[in-house]
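Of the protein chains in this complex, all but one are displayed in their positions.
In this document, chain identifiers A and B correspond to the written order of the chains, with residue numbering beginning at 1 in each.
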Amino acid sequence: MRARPVLLAASLIAVAVGLIPLGYLAIRAGEAGWPRIAAEVFTQRTAVLAARSIGLALVVTLACVVIGVGSAFLVVRSDLPWRRGFGVLAALPLAVPTYVAGFSWVSTVDGFSGFWAAALVLTLCSYPYVFLPVAAALRGTDAAQEEVSRALGKGAWRTFTGVTLRQVRPAVAAGALLVALYVFSDFGAVSIVLVDTFTRAVFTAFSLGFDRTGALVLSTVLVVLTVLLLTGEGLTRRKGARYARPGVSRPPTRIALRGLRWPFIAALAAVSALALGMPAASLIRWLSAGVSRPGSLGEIAAATGNSLFVSVAGALLTTLLALPVGLYAARSPGFLSAGLERLTYLGHALPGVVIGLSLVFFGINVAYSLYQTVWLLALAYAALFLPLAVGAVHAAAAQSPPALEDTARSLGRRPLYVFRTITLPLTLPGVGAGAALTVLTCMKELPATLLLRPTGMDTLATELWTHTSVSEYAAAAPYAALLVLIAAIPTWALSREVISA
Amino acid sequence: MSSLHVTGGRKAFGAVAAMSGVDLTVASGSLVAVLGPSGCGKTTLLRCIAGFERLDAGSIEVGGKVVARPGLHLAPERRRIAVVPQDGALFPHLSVAGNVGYGLDRGARRSGRISETLELVGLAGYEDRMPHQLSGGQQQRVAVARALAPKPPLVLLDEPFSALDAALRAELRRDVRAALHADGATAVLVTHDQGEALSMADELAVMRAGVIVQSGAPADVYRRPADPWVASFVGEAVLLPAAAEGTNALTPLGRVRLTAPQNGHSDAVTVFLRPEQLQLLPAGTSDGVTATVLRRDFHGHDALLLLALPDGLKVSARVFGEAGASPVIGDEVTVTVLGEALAYPR
Partner (left out) sequence: MKKPLILLVAAVLTAATLSACGDEPNVAGDKKIIVYSGRGESLIKPALEKFTKATGIQVEARYGDTAQMASQLIEEGGRTKADVFISQDAGGLGAVAKKGLLAALPADTLAKAPKEFQSRAGQWVGVTGRARTFVYNPDLVPVADLPKSVFDVTQPQWRGKVAIAPTNGSFQAFVTSLRVGQGEAKAEEFLNGLKANGVQIRSNNIQIVQEVADGKLPAGLVNHYYLHEIAKEKGIAPETMKAKLHFFTPGDPGNLVNVSGAAITMNSANDADSKALVDFLLGAEAQTYFANEVGEYPLSASVPAAAGLPTFAGIKPPAIDLNDLDSLEQTVALIKKVGLA
């Protein structure tokens, strides 16, 4: 492998941004001192919380894999009627914040609380993380391998599990990792359905005893859990050619569902109804039951504009930082690049409030001129959501074989020209998909946004919080609806990119 | 017009040495084929010449200009050595004209060089097609045109025909060779296909385990391989244990005349013949050795027979002529040797 000093240097910058929260945690944990850390971390409660967080992540990830892979297969590889529509519906739950989904369930179903309630809400909100990459991978699989398997006498099911699933395995693993990390960091759903997870304990430590140190020390355990998860995922990831084969490959055939088509349609419709219909029905009920009204149209427009502005700024910065990391990982596979790529994942499992505080620390002590500007908020989004964009860039870069870049250089073109004319155009659709995913995730983010937004700036998420925190549900409903609708635009673009084309 | 000199080229990946002292010279305007089995280091050699890999030791000179030596590694784009990769590696988002014109500056693009090279590879009028609209063979032709367009000092072809079917391959080989010659290009072709190497190259370099073991005109390498391994790699070989006596050797096929007297310290040698040097006659019609036909691979214009000699040794023989005239499995034949043989010390 050639050394790629420019990519490496740029990757290091990106990783440094991703590690700001960890640096902050290290400083604060260091101040707390070992006895305090030991007292906070080595307790039975910590063990119970960790077990519950891991258990929840496990259950949700498994459920998301089943639903995500299942719907992806049906949408991409079967003759299901209205599959385009189902494809968009399957991606849309990404646009629903877990706090909105959780609240609509709790207010509709009596006694909706506990572990399985949290698992349900989190699964319904995050299975698109599996659906999208798997659908994309299924679209690109080679029909020949499946045909060989069928010719060798394997049935449809054994071909699916033995050949097709193996082909999309990296995509399943990537999606599952995002789901698991998301479950670790989620506060919205678990706080509403009363499940004590690690992240909830971190938040509670902040609000109960105003115990910042305890909260931060607890957060370090989340980092440890994340490292374990990343190591586990790394061990199961097999080495092998991840590059797309050049040349014209045959699009895979679609399986005829025959008599099973109606049960499958019912299943997909049921998932969408629970994931999308439930919050929608809640919003309508909020609107009709309450008399509070949101601010003027001007205020709503301003909040919408602000949401778009900070999210797009955050996604741009995140994507810019993710580009070198993803390209480096794809072009110079090895211990160093894989390590750097994984380092960007560490911030993703931390609660937003910890990321927010770490950026407050960074802003106050390092970049005071950026403090309480959109750019520090964008930096926080980058620290939180780098993995979303890194994964997309990596996958996209792996789709364009390095031979193209070699050939381009042999034709006398300098690396930057090659990057602009070959690498970028070829990876742009994938990079764009990653950016869209980041935009909509930024839009839903609340805790870091509250801590870091410029004073006086409201976004849809903060307005939603403002009104729900004082029971003004009717006033909150339009913001929630707008948030979901606007987040639905990049989601729709994402699903189109993945399903059609 | 320029030439290529690789001197003492070494390259290792970790503990694995891919090239351990490669010397290769390519004369200006000629096409040299580097032939070797997979894993012999030939692709590494090509990547080092192109500048995709950095040499550990040794030097590379193109057109009198040193592009790589200890402490110097010219970037690929500054060497301007064009590459035709195995799979073509056309830029999927650019049209045929976009691909061919990629290495050209604006002036050259306008001057008609794109259509000129496309015509050279037999694809005149394909400028606006996209790569996915082309067949595999057409994609390779575009890749060749793209490499030739900037008039590079050297063109490297990395097994460019291996993914194509046989009929297409033969036609494309001829056309590409013609195009290279018409453009006066100096070229290196890397391949593991001896038929491809023999038919296309002006000169052949056989590579094994990281070194070039023999180079020369294809006919010379075929007739006078440097050792038994080269002999059997470059074509079908009949290798016989024998005892040398001056200009003769006593082999299981009887007495064979040697091309040169064997004067080594031992008279135990291996005698090398090509299967077409074995002449078959109906059993008992001559004073040769009697053998039995074990297997018959029919190729249309000829057939390759596997024969068992009385002492159990198996040899190949090529027979030409009509299918009905050649022996079939189980036939007994008399074998005699035509021409002279090469002997290697054992």
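Here is the rule we use: a contact is a pair of C-beta atoms (placed from the backbone, for glycine too) under 8 Å apart; a residue touches a chain by one contact, two chains touch by 3 or more.
These figures come from a predicted structure and were not determined experimentally.
Under the touch definition stated at the start, the shown chains contacted by the missing one in the entire complex are A. The missing chain, though absent from the display, is touched by one residue of A:Arg84, A:Arg158, A:Arg212 or A:Arg254; that residue is A:Arg212. For the chain left out of this panel, the touching residue among A:Ile37, A:Val310 or A:Val353 is A:Val353.
Of the candidate positions A:Ser104, A:Ser400, A:Thr462 or A:Thr491, contact with the hidden chain is made by A:Thr462. Within the full complex, the residue among A:Ala90, A:Ala322 or A:Ala474 touching the omitted chain is A:Ala474. Residue-wise, the contact with the chain that is not shown comes from A:Leu320, picked out of A:Leu62, A:Leu320, A:Ala338 or A:Ile489.
What subunit A contributes to its contact with the hidden chain is residues 45, 106, 110, 191-194, 196, 204-212, 214-215, 289-292, 316, 320, 353, 356-357, 360-361, 364, 368-375, 416, 419-420, 424, 447, 450-451, 453-456, 458, 462, 466-467, 469-475.
One rule holds for everything that comes next: only the chains that are shown with their structure count from here on.
If you average the CA atoms of subunit A and of subunit B, the two centres end up 52 Å from each other.
Subunit B meets subunit A in the complex at residues 50-54, 75-83, 85, 87-89, 91-93, 102-103, 132, 136, 139, 146-147, 150, 152, 156, 163. For subunit A in complex with subunit B, the residues that touch the partner chain are 2, 245-248, 401, 403-404, 406-415, 418, 421-422, 425-426.
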